[in-house]
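Note that one protein chain is taken out, while the other chains of the complex remain in position.
We call the chains A, B and C, going by the order they appear; numbering starts again at 1 in every chain.
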Amino acid sequence: MNPSRRQALKAGGSLGLFSALVALGLVKPGDAWAEAWNKGAFDAKSTADALAALGANAPTMVGEIAITAPDIAENGAVVPVGAVSNLPGTTQIAYLIEKNPSTVAAVFDIPPGTLPEVQTRVKMGQTSNVMILVKADGKYYAAQKEVKVTVGGCGG
Amino acid sequence: MDRINVSTLLLAVLGMPAFVVPTTATAGDYRDQALAMVKRDFQAKGSAGLDRLEEDGLQSVCNRTGNHPPKEIAARLEQDQLASIEMPADGNLMGDWKAGEKLAQSGRGFTWTDKPGLPVGGNCYNCHRISPSETSFGTVGPSLYQFGKLRGKGPEVQQYVYQKIFNAKAFNVCSEMPRFGHIGALKEAQIKDLVALLLADDSPVNSK
Amino acid sequence: MNIRLILAALAGSALAGSAMAQTSPSEDFQKFRDVMEEDNPAELFEARGEEYWKTPRGPKNASLEQCDLGLGPGVVNGAYVQMPRYFADVDQVMDAERRVVHCMVTLQGLAFEEVTKQPFSNDKGTPDHVSVVTYIAGQSRDMKIAPPQNHPKERETYEIGKEIFGFRAGPYDFSCSTCHGADGRRIRMQDLPNLTKPEGAAKGIIGWPGYRMTGGFMLTSQWRMTDCFRQQRFPQPKYLSDTITAILAYQAVNARGQVYRGPGIKR
Partner (left out) sequence: MADPMKIRATLKGDTVEVRVLMAHNMETGARKDSSGGLIPAHFIQTVNATHNGKLVFAAQWGTAIAKNPFLQFKFKGGAKGDKLQLSWTDNKNDSRTDEATIA
């Protein structure tokens, strides 16, 4: 049993929901669960290391990945970033923020039946490229966009 | 400021038949209540002491008249403020525009979260457009971009700019601009740097 | 729905995100603030405040469900937009935050000093009374701002607030009015609403309490007023003082008829 499954069951145990689901047969022990937290990827301090840890050494830069992020973020503490992949067979979408202390912000699994699009909000320490990495049909593709981070406001 | 002089003026303001209190007949009562409430409700914090709630004469005149004192009173007060401006002994009013730009950027100083005492920032960009490269500027005051280009940089303009920064109330008694030199917030050399920022040929303010 | 339109447009084209049309910074900020407002973390604090409101606690083991916010005990719906108002039980005009703390003290038996030990949110978190104010504010979403002006003390509070609004003092001769007394003003990039007019005054009320993105906590109107006085270079107004209530009453009355949109989002 992988760690995240164990954690999920532990969580379920304390709250009753997952154990109830298992008992009802809604969740079968053999069901595929999300991959374990990829420590190697989240520890990566550069885009190259992050891509290597994600197994995506030289992704092809493509136009079929749309990134929604502000040109200038009012506040680096909360930067809304959305990604849509138009690549058939998309199974994973990852957010990489080049200038952050840890490059990888998020890795999303897209099971069959789930649309290859996601939105979340990230922290950015400074102006940086935001790369969206997509795994489609087992291959890696990417697009990126620069987001400027301002230190706005009056001095008072 | 000469307090006796101002009190006399205040009496004159209030005694003048032409002087009309701007709101209702009870506005004075509300003002008194407001002042009493403020004195009760504030506490000293950091460098911001309760003495800051004591109006000086000019503030009092502006507060009592909705910032529009009768012309004669305004003119007298402006004269007083102008007379109190200390001009540099060396006669030179142009400092270093680069230091001026740095000073103009800072809005620090005098709040209860700021380090007490001097130096404090010039606060200029909070209210004015100045150098074209700074796009984050306020609009409470007029744009000062191209100021030297438009107004020249002769001795009279230099003197005016120095005096305006030292005490804006010398030219418009209830101006919204602080009296930076008058209150001792900015020192002579700093004001000179700001004069240079607005007037120097090589200042970005006058570029193009 | 901006973001979805943009996403759809981008998805339909072969363009990468970097080819997005350039907009001015303030438009861009507003656009993403709108996006943030659609899913505002303030809702998490509304939920927490609601739970607090309904859960018995304190020495008297009481919930706040008997708290009278001006529309009768326990009536939360629409109460926020009808404050500040006069409360006969204390013979005082109170704003929402002041009333909530009053109820925590009187109904739950908590000590005023204890409740107000941390008046405002900070990195350590959002205090309970602030979550409760957020909950109450959320229960006035999309309602018109309508503070009553029937009681003489309500009218008096407004007039005093107006005086304080124009009161210039301190090293820089600033009053509230210096920044907020005219249209179209900005400090740096920050828009300064004209609080003397309905639309501007509403801007001063809408969006509070606000979820502060820096730090991720809730800030209330009480905090906003206090921080304005700080930036005005004044000394510090006491928490929940008459002065703050008066300034809030001045704004709320000026904003009458404008629609309140619930807790907002702040930089």
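In the analysis below, a residue touches a chain if its C-beta (ideal position, glycine included) is under 8 Å from a C-beta of that chain, and two chains touch if they have at least 3 such contacts.
Quantities reported herein were computed from a predicted structural model and do not represent experimental measurements.
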| request: Name every displayed chain that the left-out chain is in contact with. | output: A, C
| said: So one chain is hidden, and I want to know which residue out of C:E43, C:E154 or C:D191 touches that hidden chain in the complete assembly. | reply: C:E43
| query | Which listed residue (A:P88, A:P111 or A:G138) would be found touching the missing chain in the intact complex? | reply | A:P111
| Interface residues of subunit C (partner: the chain not displayed) | 39, 41, 43-44, 47-48, 123, 211, 213, 215-216
| Mind pulling the subunit A residues that touch the left-out chain? | 4, 7-8, 10-12, 14-15, 17-18, 21, 26-28, 31-35, 37-38, 41-42, 77-80, 82, 95, 97, 100-102, 104-111, 113-115, 117-124
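Heads up, the rule we're going with is that only the chains that are shown with their structure count from here on.
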| query | Rounded to the nearest whole Å, what is the centre-to-centre distance of subunit B and subunit C, using the mean of the C-alpha atoms as each centre? | reply | 31
| When the C-alpha atoms of subunit A and subunit B are each averaged to a single point, how far apart are the two points in Å? | 52
| request: Hunt down the residues of subunit C that sit against at least two other chains at once, touch-wise. | output: 25, 187-190, 230-231
| query | What are the residues of subunit A that contact at least two other chains? | reply | 150, 152, 154, 156
| In their shared complex, at which residues does subunit C touch subunit B? | 25, 156, 159-160, 162-164, 166-175, 178-179, 184-190, 192, 229-231, 233-238, 241-244, 246
| query | For subunit B, which residues count as touching subunit C in their complex? | reply | 26-27, 30-31, 33-35, 37-38, 40-45, 48-50, 52-55, 58-59, 62-63, 66-67, 107, 110-113, 123, 125-127, 135-140, 169, 176, 178-179, 183, 185
| request: Quick one: which bits of subunit C touch subunit A in the complex? Just the residue numbers, please. | output: 3, 6-7, 10-11, 14-18, 20, 22-23, 25, 28-29, 31-33, 35-36, 187-190, 213-216, 230-231, 267
